[in-house]
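Just one protein chain is left out here, and the rest sit where they should.
A, B and C label the chains in the order they appear, each numbered from 1.
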Amino acid sequence: MNGNTFGKAFSCTSFGESHGPAIGVVIDGCLPNMPVDFELINKDLQRRKPGQSKLTTSRNEAEEFEILSGVFEGKTLGTPICIMVRNKDAKSSDYDSLKDIYRPSHADFTYQEKYGIRDHRGGGRQSARETVARVLAGAFAKMILQKLGISIQAYVSQVHTIELNQAYTQLDLDQTESNAIRCPEPNTAKTMMEAIEVAQATGDTLGGTISCVIKHVPIGWGSPVFDKLNADLAKAMFSINAVKGFDLGSGFAGTKLKGSQHNDVFEDNEGTIHTKTNHSGGIQGGISNGEDIYFKVAFKPVASILQPQESVSTSHEAVKFTIAGRHDACVLPRAVPIVEAMAAMVLVDHYLRNAMLNMQPFA
Amino acid sequence: MNGNTFGKAFSCTSFGESHGPAIGVVIDGCLPNMPVDFELINKDLQRRKPGQSKLTTSRNEAEEFEILSGVFEGKTLGTPICIMVRNKDAKSSDYDSLKDIYRPSHADFTYQEKYGIRDHRGGGRQSARETVARVLAGAFAKMILQKLGISIQAYVSQVHTIELNQAYTQLDLDQTESNAIRCPEPNTAKTMMEAIEVAQATGDTLGGTISCVIKHVPIGWGSPVFDKLNADLAKAMFSINAVKGFDLGSGFAGTKLKGSQHNDVFEDNEGTIHTKTNHSGGIQGGISNGEDIYFKVAFKPVASILQPQESVSTSHEAVKFTIAGRHDACVLPRAVPIVEAMAAMVLVDHYLRNAMLNMQPFA
Amino acid sequence: MNGNTFGKAFSCTSFGESHGPAIGVVIDGCLPNMPVDFELINKDLQRRKPGQSKLTTSRNEAEEFEILSGVFEGKTLGTPICIMVRNKDAKSSDYDSLKDIYRPSHADFTYQEKYGIRDHRGGGRQSARETVARVLAGAFAKMILQKLGISIQAYVSQVHTIELNQAYTQLDLDQTESNAIRCPEPNTAKTMMEAIEVAQATGDTLGGTISCVIKHVPIGWGSPVFDKLNADLAKAMFSINAVKGFDLGSGFAGTKLKGSQHNDVFEDNEGTIHTKTNHSGGIQGGISNGEDIYFKVAFKPVASILQPQESVSTSHEAVKFTIAGRHDACVLPRAVPIVEAMAAMVLVDHYLRNAMLNMQPFA
Partner (left out) sequence: MNGNTFGKAFSCTSFGESHGPAIGVVIDGCLPNMPVDFELINKDLQRRKPGQSKLTTSRNEAEEFEILSGVFEGKTLGTPICIMVRNKDAKSSDYDSLKDIYRPSHADFTYQEKYGIRDHRGGGRQSARETVARVLAGAFAKMILQKLGISIQAYVSQVHTIELNQAYTQLDLDQTESNAIRCPEPNTAKTMMEAIEVAQATGDTLGGTISCVIKHVPIGWGSPVFDKLNADLAKAMFSINAVKGFDLGSGFAGTKLKGSQHNDVFEDNEGTIHTKTNHSGGIQGGISNGEDIYFKVAFKPVASILQPQESVSTSHEAVKFTIAGRHDACVLPRAVPIVEAMAAMVLVDHYLRNAMLNMQPFA
């Protein structure tokens, strides 16, 4: 009801404010007996963390996690896993001057109106720092998917007007982590980074897109009608701060094909039914069909520009101000593990939900 | 868990197969004492119904609804409302030859794999006929929104490569229902209809986009973090058959703006805080900010082309076949009320969920 | 949120008013490919139905059910099953004189206060006629349990001050349906029926208890902490009209044993671990342990006595009145299938919820 829990079977409840004591999550529904891959948790925290490169905010969080429950002798118990990261390098004083200002395109105004109170320090609960919780939960989801042989790889596919032209099938996705922008095409990556540096120099920010490819999902995941696998992926992505668009398979471009061009023809391939093309993006009728699931997510340029801005104060007066604080000129490279984490949670949720149908007492 | 219920506070459980006895919905959470606008229910059923024009399938359903519960002397009781439409003009024999064929880009294959059984007649539960349930529930949601002074208007904004160029703010949305394609620009509507007729003549199908504009939503609806108003709208739209993309506010196009161009500056307008621009699409931090909410939904061309096709049978053999049955060459005009219905349900759900915060014992 | 849905994995949404068009339920989560036992549905409807014997109300409903969705060629599809019974013998005029009176110990007053409107005819939604929906859903749950070899048998164990003295393990539960009161001890049954007839003659009503025994539940069903199997059974029983007490295993009597007397000692029985005694009632830590689950439910005497009564009107005036209508002097025999239905739903819900743990990718 209150919107801080995601997933029905693999259920994650996020908590924490940006400058409060901690950010964390309770995962309810993680399978028991799973060896916890502490390295994986740490790796994704580092991929998301600020201060990785000169492209990102200089807030310097060690991002050390603590597991408070649900793990015993290195294995999951099947009980709720509470895992958290303490906020250590919060510089709340940076926000003192913003206490009474509604920053443009931030959620200061809507939080204040909705709740009648807000923690203005670092954006409080509206801060993208909340996504630490998602990365923590996503790491557990990824452990399950790894065991099942499923891979998830996200990457930056566009920054401002600079786009990858190759389809994912032609890219070497292993190159993604080879550069700070997480773009699998090294040359394009370089151009993107230059554009970000230019924006940074002028106190401006850039948006773009992140693409994601998921391989080896079994046939049959996803619920028909409202909880389609694609619908849950769309919600998952749109729950990430700054997301303005979602495109699955052929997406918006597919609207310009005719049915005869768009239909994915089935064929049998050594006993397994496949489609020759994959405009459907691996999902038909809300249910995975065994093909690659791929999608693209649009991120607007982040709102915390460092140029002088106009706005109104909480008492409705016109104000001019400049944001200090430490902010990313382009959030995209740090959002890559967040996109992966949310996708992983959706998949594991539907894996578990599909378990009922695996029992088949009437088959 | 099983994906046939939508909404938490205004909760709709859909049931029915295309050629089964009926399609219907149970609405749990509709406010009591509401005079039921039977005309509105009927009007939206007619807007969604097949056989409206030569553009749409010739299946001829009277679409007469029956209310089984929850309404007494013309008013809602606050108890569950079950409302249904019986399927009358189902021609199941049209589907006999398709019983053992997996139609390309349909969900025959994934349903069969997931459930081990399917009602092949008319596509069974995967049929877009399921959306009758959504239109029925959406009508009740619209009644609540009307009382609150909120308007929802969807319209066709693109068919194949033919697009509206005007932004919604420049359009006369009252023109939407003036033509069979539900496009508010009459000239463009004509071009769209011609394109559909050409496709129809060759047994082909066309996709496109539907845009939707919602006005006068109060500030404060939507839950932060996972159940953002935009996230729930994204899920709602992606739960509609054939949807491949969703774009809120500035959407994918907004990724090509810089932060300094994209930020929506606040100003006070006679005591009310507004934004000068609305790239945010009326939602900030997942919460409505009082501006217009607008979004765009991509629909792929429908899969039921009437040309000869290849596929495999349920026993994995290669087959050639041609779909008979009665099918739309372009689903977009009939999907307009479905988009509105899903949007209305999301809004009412968040209206009711926000009620808790209105009590304010601590204010 | 609105309390008309029961169960998370096997999820049943009830609808209908006593004198409205129909009472029904949507079952979401029934396994696919299950042959529907129409006889079982009918049998339980007949066991619940009014007019079975001179002990029960003379309202005469044929109780013919109609399945609107989810069943194809006699088998479940895995899609939502909507099943309903139309109300035919409603005599709403019997209730005209009660329209403005709050009947003592009925829910007229609380419904009116909560919703500001109510369907007074036959008690509307508060009527025990709503339990038709539960019996319908319970029948589907029973079909699954039968396939799994699990039996559920409820019976009347007390009417007013007349109690069975034998523990369930000594009774011949097959005798339950041999008499109109559904008491497995024929002599006691006779005494009970005489007491009911005496009450009936004076326009009075009697309460009592129903006991229930469930055999062959596998080890491991039930969720720890809040959704304990016993907690969900308690809720299920307390959701039935007129229930005032619930007692599992040793129950209230067990509070007078010492720990050394109450503990159930484990022993190995040919490879299977059993307990020598069963004070736990088949559930430990909220999880089934493989022993018989047994419990007892207290029903107050029904409120619709046929003697003159005092109350207040909706306009707060003191009134004297006598209920006409057709009412049971003792609701217990008709409540036996309702207790079974609710228990069956709880069990199937936890069977399905436990499915996730059966997958064991990490075992």
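By definition in this document, contacts are C-beta pairs under 8 Å (C-beta built on N, C-alpha and C of every residue); 3 or more make two chains touch, one makes a residue touch a chain.
Treat the numbers as computed from the prediction; the structure is a model and nothing was measured.
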- [ ] Sort through B:A62, B:A318 or B:L357 and give me the one touching the missing partner chain.
- [x] B:L357
- [ ] Give the residue, chosen from A:P50, A:G124 or A:P301, that touches the chain omitted from the document.
- [x] A:G124
Task: Residue among C:P80, C:G138 or C:P301 touching the omitted chain - done: C:P301
- [ ] Extract the touching residues of chain A with respect to the undisplayed chain.
- [x] 1-2, 4-5, 8-9, 11, 13-17, 20-24, 26, 28-29, 32-33, 66-70, 72, 75-82, 84, 114-119, 124-125
TODO: For the chain that got dropped from the picture, name the residues of chain C it touches.
DONE: 1-6, 8-9, 14, 102, 104-107, 109-111, 113-116, 125-126, 130, 158, 160-161, 199, 204-209, 219-220, 222-228, 230-239, 241, 243-252, 254-268, 271, 273, 275, 279-281, 284-289, 298-305, 307, 309-312, 316-318, 353-354, 357, 360, 363
TODO: Touching the hidden chain in the full complex, which residues of chain B are there? Just list them.
DONE: 1, 9, 29, 31-35, 76, 78-79, 144, 147-148, 224, 352, 355-363
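Everything below uses one rule, namely that only the chains that are shown with their structure count from here on.
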- [ ] Name the two chains that are joined by the greatest number of C-beta pairs in contact.
- [x] A-B
Open item on the list: Relative to chain C, which chain's C-alpha centre is the most remote?
Closed with: A
TODO: Would you mind checking which chain's mean C-alpha position lies nearest the centre of all protein C-alpha atoms?
DONE: B
Open item on the list: Counting only Cα atoms for the centres, state how far chain A is from chain C in Å.
Closed with: 46
Open item on the list: Suppose each chain is reduced to the average of its Cα coordinates; what separation in Å results between chain A and chain B?
Closed with: 26
TODO: Please compute the C-alpha centroid of chain B, do the same for chain C, then give the distance between them in whole Å.
DONE: 39
TODO: Enumerate the residues of chain C that touch no fewer than two other chains.
DONE: 1, 9, 29, 32-33, 76, 78-79
